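My questions all concern the structure below.
Incomplete set of chains, arranged as in the complex.
Think of it as A and B in the order they're written, each chain with its own count starting at 1.
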Amino acid sequence: MDLSRIAGEVTRTDYLHLYYYLRLTRGLETRITALYRQGRIVGGCYTSHGMEAVSVGYALPLESRDVIAPYHRDMGAFLIRGITPGEVIAQYLGKRTGPTKGKDGNVHIGDLKRGVIGFVSHLADNLPVATGAALAFQIRGEPRVVVTNTGDGGTSRGDFHEAMNLAAVRKLPVVFFCNNNQYAYSTPLRYQMAVQDVADRAKAYGMPAEILDGNDVAAIYVAARRAIQKARAGGGPTFLECKTMRMHGHSEHDPAKYVPQALLEEWKIKDPILKAEAMLKALGYADEADFQDIDARAKKEIEAGVEWAEQSPLPEGPETLEGVFATEEEVA
Amino acid sequence: MMTAAVHPTLSQEVTYLEAISQALDEEMTRDERVFLIGEDIGAYGGAFKITEGFLEKYGDHRVIDTPLAESGIVGAAIGAAMMGLRPVVEMQFADFISCAFDQITEVAAKNHYRWNAPVPMVIRAPFGGGVHGGPFHSECPEGWFFHSPGLKLVAPSTPYDAKGLLKAAIRDPNPVIYFEHKFLYRRIKAALPSEDYIVPIGKAEVKRPGSTISVVTYGAMVHIALDAAARLQQDGIDLEVIDLRTLIPLDTETIYESIRKTSKAIILHEDTKTGGIGAEIAALLVEECFDCLDGPVLRVAAPDTPVPFSTPLEEFFLPKISDVEEAARKLAAY
């Protein structure tokens, strides 16, 4: 997006918010990766390195009663919805203070109170669920919106199709994001689909689609805001493809040798944080000192979180047996 | 063959199918969070006409005709349930539930355990054979879900239970699969109470007290068991017939109590034998009531095959009165 359009569309406050969450996300995931390398993380480790703009961009325009159904590279969205860095680390460490109390791990964070639908590993499974949340809003006539996200790979699953179709047929208030980071684990896009743009998939549903620079947080923010507003106003769903690049392995154990080095180099300079900084400077919204301040603030929050999480208790064995069923009180 | 148990009542007689419609209707009136979603349930009223007239009465925001996509439908119901609604999904036939298996077992069943999100929804699954439906319109899929922690399963055998269990299922804070037996739809009738009632989930019923052998069963097979009991009575074999009604959570107390009395058990189900619900009940009996067992626990169930189409094959496949008789005579002589 060019400078003048951004200036008109994104206020300084909003852009600084976006920037803050980019840094917080980057910082937190870097910290998690470090913990992982130290062997202190339980299980695997999935990050959004280089793709932070996508979920930061889509989550910020949401209102508090809106809902997200994120996928596994949406750390920014968690943070914006109010999941704290400490909770995220606690989740990664299997602590009882994590949002899932140790029952589930890493990015499988869900919390209805904060409007976060918990991620299911089975990719695309949460897309029909997202349409269902939107259906509830439509049935009750509430001006609430759901935003969901999927990887490029996830769009190959049948549940993607069934969700997109239902959303389009019933004009549901849901916005479908796609983080097209060009790979699904080791599988490059050309083995995943025979179209150039994932956005082409929306044509099968008569759903409007847009292709965005997935590393331009302001562009994503603006497009998300527009699509959310449209959905809120009863205008139906939108599909937004964010073209970006997965800069780390599929998970942190994966050296991703199958990704050409040149591709990584090419995308390294398109880094969303660098891009945001250049923009912020060009707009006169902020300078280096601000960036350092913000980063310091983010780091402090992260370190406090790490400390809190590490001191948090683990669950105890018998808690395994709790919570298979919900109680009357919970749904009263 | 079928005679429904009589319950104290004021209303006129309704079929099993009408009892289901009534439950839906009353719950939709009682609680505006309740809505219906499925294929052809609107203008058409559903493949079995259970929701006939509902679209007119409740409007297309509460009676939602969907595209043909079971996984998408169940997923949508899950999302709506988490947002506070009470979806009731209609599978056109229980057989097609396999298309939504992933959503049911991985999402609906595990959400509360994983991240405390209640999923109060009901999936109505018209199941069972005896209707010349062949391999894909006669299945009993309950065995799969019986092995999926996080789900509740019910399977009524009478109009009274059909209504009361469906209401209980709709009011339950968890995902419930409601197995309604197609064979019973129009074959049994009963007069129902005119006031609101539920049949609590988790409670079996002794349908016929007896002293010789306990027959533990559910669904259409309850009637087979009762018929077998009637036949065996003249030979002094006095069957106690237990209708489970709820499959998960299982009412083990009622089962154990019966076996403590009779010391002998037959488990009867229409579902295929290996890995069926009967296996679990037999295992529980030998685990928990070993000392009071006075003979092997016998299972009468369908053989391990798909449900065949042709009449002589389907007749061979389905458990029959004579199969129960045979097992009972064998066990009585033990």
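Everything that follows uses one rule, which is that a residue touches a chain if its C-beta (ideal position, glycine included) is under 8 Å from a C-beta of that chain, and two chains touch if they have at least 3 such contacts.
Because the structure is a prediction, the values reported are computed rather than measured.
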Report summary line: Copies per chain type across the whole file come out as A x2, B x2
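As a working rule, only the chains that are shown with their structure count from here on.
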Report summary line: chain A to chain B, mean C-alpha position gap in Å, rounds to 41
Query raised in the report: What residues on chain B touch chain A, complex-wise?
Result: 35, 61-62, 64, 66-67, 69, 71-85, 87, 102-103, 106-107, 110-120, 149-150, 152, 173-174
**Report entry** Touch list for chain A against partner chain B, complex
**Finding:** 67, 69, 99-101, 103-104, 108-112, 117-118, 120, 122, 125-140, 146, 158-159, 161-163, 165-166, 169-170, 323-328, 330-331
